[in-house]
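Heads up, one of the protein chains got dropped from this complex, but the rest are sitting where they should.
Order as written gives the chain letters A and B; numbering starts at 1 within each chain.
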Amino acid sequence: MSQATKVEKDTVPQVGAGTVEETSVPAAPDIRVVGDTYRTVGDYTSANPVVRARNVDVFYGDNHAIQNVSLDIGKNQVISLIGPSGCGKSTFIRCLNRMNDTIDIARVHGEILLDGEDIHARRMDVVMLRARVGMVFQKPNPFPKSVYDNVAYGPRIHGLARNRQELDRIVRSSLERAGLWTEVKDRLDEPGTGLSGGQQQRLCIARTIAVGPEVILMDEPCSALDPIATAHIEDLIDELKKNFAIVIVTHSMQQAARVSQRTAYFHLGRLIEVGDTDQIFTNPQHELTEDYITGRFG
Amino acid sequence: MPSSTVLVALLGMTVVAYVLGRRRSVRAASNTGLTCHSLPGYYGSYVAIWCALPALLLYCLWQLAEPGFIRTQVLATMSAATLELPEAELGLVYNDIRNLVEGNIVSGEPSDEILAAASRYMSLQRISNLGLMLAVLIIGLTTLGWAFRRVEPGLRARNKVERSMELLLMAASTVAIFTTIGIFLSVLFEALRFFQQVSPLEFLFGLSWSPQTAIRPDQVGSSGAFGAVPLFAGTLLISGIAMLVAVPVGLMSAIYLSEYANPQVRSFAKPMLEVLAGIPTVVYGYFAALTVGPLLRQFGEGLGLSVSSESALGAGLVMGIMIIPFVSSLSDDVINAVPQDLRDGSYGLGATQSETIRQVILPAALPGIVGGILLAASRAIGETMIVVMAAGLAANLTANPLEAVTTVTVQIVTLLIGDQEFDSAKTLAAFALGLLLFVTTLILNIIALRVVRRYREQYE
Partner (left out) sequence: MSSHAQGVKERVARGIARRYRRERNFRLAGLGAVLVGMAFLAFFFYTLIGNGYTAFLQTHILLEVELSESSIDPDGERDPQTLGRANYQGVIRNALMARFPQVEGRNDLRDLFALVSPGAGFELRNQVLANPELVGQTIRQWLVADDDVDMLVKGHMDRTAEESERRINDSQLGWIEQLEADGSVARHFNHRFFTSGDSRDPEMSGIWSAVVGSFFMLLVTLALSFPLGVATAIYLEEFAPKNRWTDLIEVNINNLAAVPSIVFGLLGLALFINFFGLPRSAPVVGGLVLTLMTLPVVIIAARASLMSVPPSIREAALGVGASKMQTIFHHVMPLALPGMLTGTIIGMARALGESAPLLMIGMVAFIVDVPESPLDPATALPVQVYLWADSPERAFVERTSAAILVLLAFLLVMNASAILLRKRFERRW
């Protein structure tokens, strides 16, 4: 908390008093503080949104992990979430397919719409939601099954293929789109855990796209990989955005700059600033964003 | 004078040795003005160890050699007629002599010869004890003196004492090895004697088991039949039923408690299931014989089935209940070892919890679960009290769980209870069965432990 408090105090001295007041600060004209609530700098909406998140708060027990975050995810677009460790970016994307449900102590407030449907609504099914919003994790986590079965797992449980040929086709096209087909086409029966780290992560991506989601969430997908494997995945992400909306959490600003069209900067559970990637990296509006991007902390 | 007084004397000497060694080191230090290498206590221990260990070793060797020596000496003085008796009867005579000496009940009125032998036995024992006392005193004092004179400030007493302690610790760790060797050799030795009388082929593949020795020589099967196949079949039948109960129930409760149940339910149900593991097997046996057996019989009558009151089903069911906590706690460990990543991966694709468990967690945990099941099977096969109390005695070769069958462990117990002689094929057969049981469970255990170990390494 110390850094945030310090910076905010520099810019908005009255914050500690908790008074309701709007102050314009020359360095960051859009900053407004209402009580303890922070208003994001930049345009968090999108012209063609798949996901619209509004005023999302997440609590882990007593810990207020995300505070009042609103953000749109645009179609056929990559948005990267950056920020220092523990700032809530992973927590945020875990809200989008309700992965936080699997943590007993997690509570999510706010509105998240997928194609206009509230994902917390009673008629929205979590199984259906996750089929539509796929997720790739930080550490490659192929199931202890064959390469084929890893990719076929999603289509099988969801009943997406009517017969074996159709399943074969889905597996093949998913592996092709994940750029893995040529490498594994002769090893489909071997365990997925036997592949290299980069291949495993692409297998996990193939596994996700095999279900045919609308949005793919990627939680630091390259943090466990070497530079060559990372380059592979980045190319793949660029390719995938033709069909999917992609949200990528990353620690690497270079990666964010390379793969994404929009960038959102999180800091201590708040979404500080959103904007086009070019603008965020060349002309950040908020002091915190600038500090982070120029490497003063992170 | 009983031989334990020798030990008391030795203990006294050891204490004296400690005090002497300690005092000498302190004096030596003050006389020479040098600092001792170790603390005084270590010098005391050094002398004490030297005093006690060699004498103790001698004591043990003496105790081992004494009975054989006395036996030959006593028997040597007996009449030729007695000595011509076969080995087994000679043993009985000798037992009588010993019983007489120890004041136990003797078979019949002792003859003069036996009385004479008994008095000779007593005098020999007295001489032996006296000799032991002297020998221990001499050895102990000699080594004490030797070690005492070596005490000087430069002696690295601590290192030597610690070295001997380390050796002691190492010796303790070999007990496990010796136990295994002991089990194997003792069972093997008696089993080999059995196989001199009954061919191993008949034992392993024979279809009829009736070890009863005949009362009249013309009785049918007077030689006894030692075909163990019905026993294996019975063991497998009962253990099979037990596993059919224990594996699904144990596995499903492990799954429920680790994946579904909320913390309150878990903190209540888990210890309750563990109570099942703490109940002694004899209690399960009593329950199987007095409650479950009759209950099944009544139930069978209601259905028009004839259920034996010692049916394999009853014993198997109760044995299965006994093994539930075993399966569930092993499965629980294994399921919890499956990394959260895999669960997340599956949930992230939209799988339901049961799909995740069945298609991701269980396959990932399979080796560990198989290992646990093998250990449980080994326990079922070796389980004794339940089957002794609730299964039959007659060796039926049947696959019908409603009939009474017998098992390997039941036969071991019935063959050995109350039987004193050690040469009949009947008693020796118990050891052959024991050998078989030991080897089977050993193989199962080693495979299971390997599988579980490799599984653990995979996720560490």
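Throughout what follows, a residue touches a chain if its C-beta (ideal position, glycine included) is under 8 Å from a C-beta of that chain, and two chains touch if they have at least 3 such contacts.
Model, not experiment: these values are computed from the prediction.
Student: Tell me which residue among B:Thr5, B:Thr77 or B:Ser186 touches the hidden chain in the full complex.
Tutor: Checking the options B:Thr5, B:Thr77 or B:Ser186, the one contacting the hidden chain is B:Ser186.
Student: For the full complex, which residue in B:Met78, B:Val151, B:Ala289 or B:Val405 touches the chain that was left out?
Tutor: Of the candidates B:Met78, B:Val151, B:Ala289 or B:Val405, B:Ala289 is in touch with the missing chain.
Student: Which listed residue, B:Pro67, B:Gly131 or B:Gly154, touches the chain dropped from view?
Tutor: B:Pro67
Student: Which is it among A:Glu214, A:Asp276 or A:Glu290 that touches the chain not included here?
Tutor: Of these options, the touching residue for the absent chain is A:Glu214.
Student: For chain A, which residues reach the chain that was dropped from this view?
Tutor: Answer for chain A: residues 115, 125, 127-128, 131-132, 157-160, 211-214, 243 touch the chain left out.
Student: Can you list where chain B touches the absent chain?
Tutor: Given the touch definition above, chain B has residues 67, 158-159, 162, 165-166, 168-170, 172-177, 179-180, 182-183, 186-187, 189-190, 248-253, 255-257, 259-261, 269, 272-273, 275-276, 278-283, 285-287, 289-291, 321, 324-325, 328, 350, 352-355, 357-358, 375, 378-379, 381-385, 388-389, 409, 412-413, 416-418, 422, 430-431, 434, 437-438, 441-442, 445-446, 448-449 touching the missing chain.
As a working rule, only the chains that are shown with their structure count from here on.
Student: Once bound in the complex, which stretches of chain B touch chain A?
Tutor: Where chain B meets chain A, its residues are 339, 341-352, 355, 359-360, 363-364.
Student: Show which residues of chain A lie in contact with chain B when the two form their complex.
Tutor: 97, 99, 102, 126-131, 134-137, 139, 141-145, 153-154, 157-158, 204, 207-208, 211, 217
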